[in-house]
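All protein chains but one are shown in place.
Residue numbering begins at 1 within each chain, and the chains themselves are lettered A, B and C in the order written.
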Amino acid sequence: MTSVVSEGVDIDRVSKHYATLPVLDGVSLRIRAGEFVSVLGASGCGKSTLLRLIAGLDTDHSGEIRVAGERVRDTSLQRGIVFQDHRLFPWLTAAQNVLAALRNAPLSLAEKRRAVAEHIALVGLEGFENAYPHELSGGMAQRVAIARGLVNRPRVLLLDEPFGALDAQTRGRLQNELQRIWQHERITMVLVTHDVDEAIYLGDRVVTMAPRPGRIERIADVNLPRPRERTDPRYVALRDELLAGFAQSPIVQP
Amino acid sequence: MSDTVILHLEAANNQIPTQTQTRRWRALGWALAPWVLPAALFALWWLGCERGWIAPQILPPPARVYATFVELAQSGDLLHNTLISLQRVLCGFVAGTLGGLLLGTALGLSRTFEAYVLPSFNAIVQIPVLGWLPFLLLLVGVGEPLKYILIAHAALVPATLSTLQGFRNVPVTLLEASRVFGYTRWQRIVHVVLPCAVPTLATGVRLAFTKAWLALVVVELVASSEGLGYLIVYGRQLFQLDLVMAAVVIVGAIGFAINRALDALERRLRRGLPSAFR
Amino acid sequence: MSFLRLFRSVAIACACGLVATTAFADKPATIRIGVAQQGNGDPPTFGGSSAATVQQQQLLEKEFAADGIKVEWLFFKGAGPAVNEALADKSIDFAFQGDLPSILGRANGLKTRILLESGVRVGVKIGVPPDSDVHSIKDLKGKRVGLFRGTNLHTVADNALAKNGLEERELRVINLDTASALAALASKGIDASINDYHLYKLRDQGLARIIYESQNDGPQFTRQAHLLVTDDFEHAHPDIVQRVVTTFVKGAQWSSDEANRQALFKSWARSGVSESSWNAEFPPGTLKWRNSPLVDAFIVARYKAVAQDALKLKLIRQPVQVDGWFETRYLDNALRTLKLEHEWTPYDAAGKPLG
Partner (left out) sequence: MARFTQTFLSRNAPPRCDCEVDRGVNVELAKTRRLPDLRGFVLPALAFAIWWAVSAIHGGKGGLLVTPEQVWHTTWQQVTSGALAKALGASLAREASGFAIGTILGLALGISLGLSRLATRMIGPSFDTFKQISLFAWIPLISVWFGLGDAAKVVFLSLAALLPVAAHTCDGIHAVPRSYVEAARVFRYTRRQLVWHVILPAALPSIFTGLYLALIYSWLATLGAEYLLVAGSGIGNTLIDGSENFRMDLVLFGIVVVGVVGSLLSGLARAAERAVLKRRGGALLKENV
């Protein structure tokens, strides 16, 4: 790979295995700054593991991952992450949870409070600032998690099946919200999902991974205007193509 | 799951992986770690007596305690007292546990029985074994029955409550499923309720024994003429602290051994069951 | 230290629940006296020896009031053995204790000196329920007998049993302190109780019958009690020790005077035992014989005998040196200053009066 310093995320021949079981095998991917990439794959293809490596939660792997030219050695405020189980601290209210993300941020208290208010508004949760996680619905809790992921104004936001646990209707609404936030914040987002429709609807590119060992099978460009029309023939064609890809035995792509 | 917190704490410090050589040392250190504290305490004790920092009547030297232990064992006193204590604790434990299982089952099966009996049971449970001692001392006198009743009471409480909880923990879904297959009430109890309740019962039995063993020591300390607890009192009265310490070690060792045995038994019982019922 | 802030705030939270533990420093100016008996009555007191008289007439309190030294009496339900624990942990300076417990303490390293005798030639009583079929020691075979092991009753009881061809092992001995033994005897939990004057309380209530008094078998079957002081206190305050002994001798003299007999028993009755019982315990003319503070040949012989018995009964593991244990110079000074050298008659090893 050329050593051009890119603002986005450079994944170069990353491999990882638990004891003898290979989980990722020579994954290489270059994500441009501000791009929205969906990582699509069945369970066990290592997509969540890849995301954890980018986040720095796990550094036991070969190959290199660079974000804005900087090698990933540990977690960083520059790389936010939203999990499927929202992981809000149950003893803190929604606002306190978002504030907790700023504990080590280089901001004054006033600036922190303002950032929290902004992001509560960003995810449309005004009026629920003092609610405890167990008092919020699944969708609202995920909104808080997204606000918490964004409040540090990270360079990259990683989302690990954030809407997996939600009902179809809430999921649709939050997908639009996420897209609106993405267009507003202009930061790089990497969404891991097993939902083909979600991957196409949101992603500039859809990276399809195959399991055993986890590798990139195909990268498809979704050059469609946003917000995407699910009935657009090109949208439907791409979806069917990807779905078909899933159905056949995985073809090893160069 | 248990080590995860600590693992991540250390990961948070980003320690650099060690070479194999130091790793071998660490492994050795790790294996010896549990013995460091006991060894240090023993050394401190031995040194304290040797150097005379502590007067012998305050803390007898380890050699003396060991000599007493050997003397106890050779003179047969150790065996005699241990057997008596074990006999007492077993009788009390068996009586208490059986009573507890029966009472717990009765409470578990019929809600009306529970409504009548459970509040009184709770009231009695509030009062500790020691609270009943003076009352029973007057009623039953100082003899063996006093000890059996108190130990049985100590074992009865956890046994009853565990049995009750065992019955309560049976998932309603299973009961409904058995009803669908036309199980009679009795079949439901034998084929559904009991298998589910077994792990909780096993824990209850282990707790019952621990409580019985604790109660035994208390009763023997306060009123007895034989038994391990009595050895402690006897040592105290003859102002032979080494006898007291030897007896305390014996009581601890036996308690520990039996608890471990019951632990192992409980684990084996639990392993046989799908974790859902754990 | 990274956890410092954490501990500090937790400590403050719990400290507010912390009530000042009452471990106040011992003012060297307080004299703490342990009594190897359970205090009865309110305020707690005891009876049966000149030590009780000294306590009830507050002789020591008056003696040291001028110097601003407080006198503190501590009673021990655990009797002699419990006093040993207090001595070991240095929470008392003086102690009225029986011969056997002191010997047990000395055998296990307690450093004390015996100053004078507080109650001598005291018998051991055996009480049984009123309707019991036990009439003599021989009937005790196989019966449940309450005995407070480690007190000065223990060796006398064993000797009395041996005299009747019995051994402790042939009885079902239950180890009970004085008060629990009384309760057990009253509720027929035990068949007999080897005890002391406390048995009179039950006899007065018709709940016990006394079948044996060991002093009737001769002075060898009696137990002694004494006043001892810890070596540390004696080295630190020999003057105070002398004044305590002198005051005590005054008390002993008053308690040995037959003229004060009724007043003495009335005072002792405050411990819950009736005057009539004291009359029975101290037949007329025996006050001087029983309340003599002298450390004579008889006393030394008795302590050596008890030491041998203790070794024989395996209550102690190595022999105890009785010689050099008695420190009688304070007693001699007191007798000289109070001109009481001939108040009490000394006795020889066999218990016969000397000169």
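The rule we apply is simple: a contact is a pair of C-beta atoms (placed from the backbone, for glycine too) under 8 Å apart; a residue touches a chain by one contact, two chains touch by 3 or more.
Computed from a predicted model, the values in this text were never measured in an experiment.
Engineer: Checking the contacts here: which visible chains does the omitted one touch?
Structural biologist: Contacts of the unshown chain, counting the full complex: A, B, C.
Engineer: Of the residues B:Gly76, B:Pro119 or B:Gly182, I need the one that contacts the missing chain.
Structural biologist: Within the whole complex, the residue contacting the unshown chain is B:Pro119.
Engineer: Among A:Ala55, A:Val116, A:Ile187 or A:Leu238, exactly one should touch the missing chain; which is it?
Structural biologist: A:Ala55
Engineer: Please identify which residue in B:Leu103, B:Leu161 or B:Val192 touches the non-displayed chain.
Structural biologist: B:Leu161
Engineer: Which candidate, B:Leu138, B:Val190 or B:Leu265, sits in contact with the chain we can't see?
Structural biologist: B:Leu138
Engineer: In the whole complex, what residues of subunit B lie against the chain that is missing from view?
Structural biologist: 1-6, 8-13, 30, 33-34, 36-38, 57-58, 112, 115-120, 122-123, 125-128, 130-135, 137-139, 157-158, 161-162, 164-165, 168-169, 199-200, 203-204, 207, 210-211, 213-214, 217-218, 221-222, 229, 232-233, 235-236, 241, 244-245, 247-248, 251-252, 255-256, 259, 263, 270, 278
Engineer: For subunit A, which residues lie in contact with the unshown chain of the complex?
Structural biologist: So the residues of subunit A touching the missing chain come out as 55, 57, 75-77, 79-81, 83, 85, 87, 89-92, 100-104, 132-135, 152.
Engineer: Touching the absent chain: which residues on subunit C qualify?
Structural biologist: Residue positions of subunit C that touch the missing chain: 2-3, 5-7, 10-11, 14-15, 17-23, 74, 76-78, 82, 85-86, 88-89, 91, 179-180, 182-183, 186-187.
Just so we're on the same page, only the chains that are shown with their structure count from here on.
Engineer: If each protein chain is taken as a node and each touching pair as an edge, is the resulting graph a line, ring, star, complete or other?
Structural biologist: Graph shape, chains as nodes and touching pairs as edges: none of the named types, so other.
Engineer: Among all chains, whose Cα centre is located farthest from the one for subunit C?
Structural biologist: Between subunit C and every other chain, the largest centroid distance is to A.
Engineer: Please list the single chain whose C-alpha centre lies closest to the global protein C-alpha centre.
Structural biologist: Taking the mean of all protein C-alpha atoms as reference, the closest chain is B.
Engineer: Round to the nearest whole Å and give the separation of the Cα centres of subunit B and subunit C.
Structural biologist: 40
Engineer: What whole-number Å value describes the gap between the mean CA coordinates of subunit A and subunit C?
Structural biologist: Going by mean C-alpha positions, subunit A sits 84 Å from subunit C.
Engineer: Multi-chain contacts only, two chains or more: what residues does subunit A have there?
Structural biologist: Within subunit A, no residue contacts more than one other chain.
Engineer: Please name which positions on subunit B make contact with subunit C in the complex.
Structural biologist: So the residues of subunit B touching subunit C come out as 55-58, 137-138, 140-143, 223-225, 230, 233-234, 236-241.
Engineer: Any idea which subunit C residues touch subunit B in the complex?
Structural biologist: Within the complex, subunit C touches subunit B at residues 78, 81, 84-85, 88-89, 101, 104-105, 107-110, 144, 146, 148-150, 172-176, 180, 183-184, 187-190, 315-317.
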